[in-house]
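Here is the structure we will look at, set down as structure tokens.
Omission of a single protein chain aside, the complex is shown with its protein chains in their original locations.
Moving on, here comes chain A:
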Amino acid sequence: MSTATRTAPARTDRPAPGAAPVAVRHVLSRIGRYVFLCAVLGFFALPLLWLATAPFDETPTITASLPRFTLDNFRALLDNPYALSSLLNSVYLAAGTAVLVVTFAALAAYALSRVRVPGRDALLYGLLLLSSIVTGTATMVPLFELAFRLNLIDSRLGVILILSGGLLPAAIFILKDFMDATPTSYEESARVFGASPLQIMRHIVVPVVRPGLATVGVWAVANVWGNFLVPFLLLRGPEKAPAAVIMYTLYTEGGQADLRLLSTFSLLYSLPVALMFVFVSSRYGFRFHGGIKR
């Protein structure tokens, strides 16, 4: 494609000699742009390259290199009593939080979109601002105190509730946009045919905003999957700890980071989220159905 665009202006420029330097400059700027893009791409691709090669290397270092192929690292990881169960723990936390966030954000966003509440936008922006604090480092002590009083220390429910609280405002914010884009005439039409509010929700609203629900669900899972601080502080033992926390324990006896386990575990840790993205995007496409745009 790039060759075609490069030759095309040269041919047309031949009758007008004054235009030739312009064409050359155009080609040069194009080359420069691609070189720059390659450099940026390389910068981001190298860590991924490490993730792809290191788990299969007998002696991985922190540089990406051609591996001497082995699967021993995976065997060693299976010997770790908490590695696989921690991935399952991550699934529990992520699924629980995603279900809570999607359910409550959908209901709240629907209400906020359809009912006139004075100062609605101020409320939403306020919540959005505060939410970054709720699960941030600054409020960890009061959150710990709260969880302690509510007897939610070392409980998955506690972690799920606190993470949900942190994610809900942004989720409501995103979903309200989807709800606003759904014409009220859909619901009114169903109402005239005699549909109950619950039927309207089930038959009309949920299917129409399904891409939005999928987006928020994926986003919630990815957030919980990567969260370290909340489960690290609230869950006491390694039995309930999610993968993000167990990653922190993968050291050799000498206190050095165990790159063999770490790289292998990193690969296993990142695969579920990547697969989920592929699945949800192929299923829902993160887009609207036709016919809504107007």
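As a convention for this text, a residue touches a chain if its C-beta (ideal position, glycine included) is under 8 Å from a C-beta of that chain, and two chains touch if they have at least 3 such contacts; residues count from 1.
By our rule, contacts and distances are computed from a predicted model.
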| item | value |
| --- | --- |
| Undepicted complex member, UniProt protein name, chosen from "Cytochrome c oxidase subunit III", "Glutamyl-tRNA(Gln) amidotransferase subunit A", "Chemotaxis protein CheA" or "ABC transporter ATP-binding protein" | "ABC transporter ATP-binding protein" |
| Selected from A:Asn151, A:Ser185 or A:Gln256 as touching the chain missing from the view | A:Ser185 |
| Touching residue (missing chain; options A:Leu51, A:Ala76, A:Val91 or A:Ala195) | A:Ala195 |
| Touch criterion as defined above, residue of A:Leu167, A:Val208 or A:Leu261 at the omitted chain | A:Val208 |
| Missing-chain contacts mapped onto chain A | 183, 185-186, 188-195, 199, 203-204, 207-208, 210, 289-292, 294 |
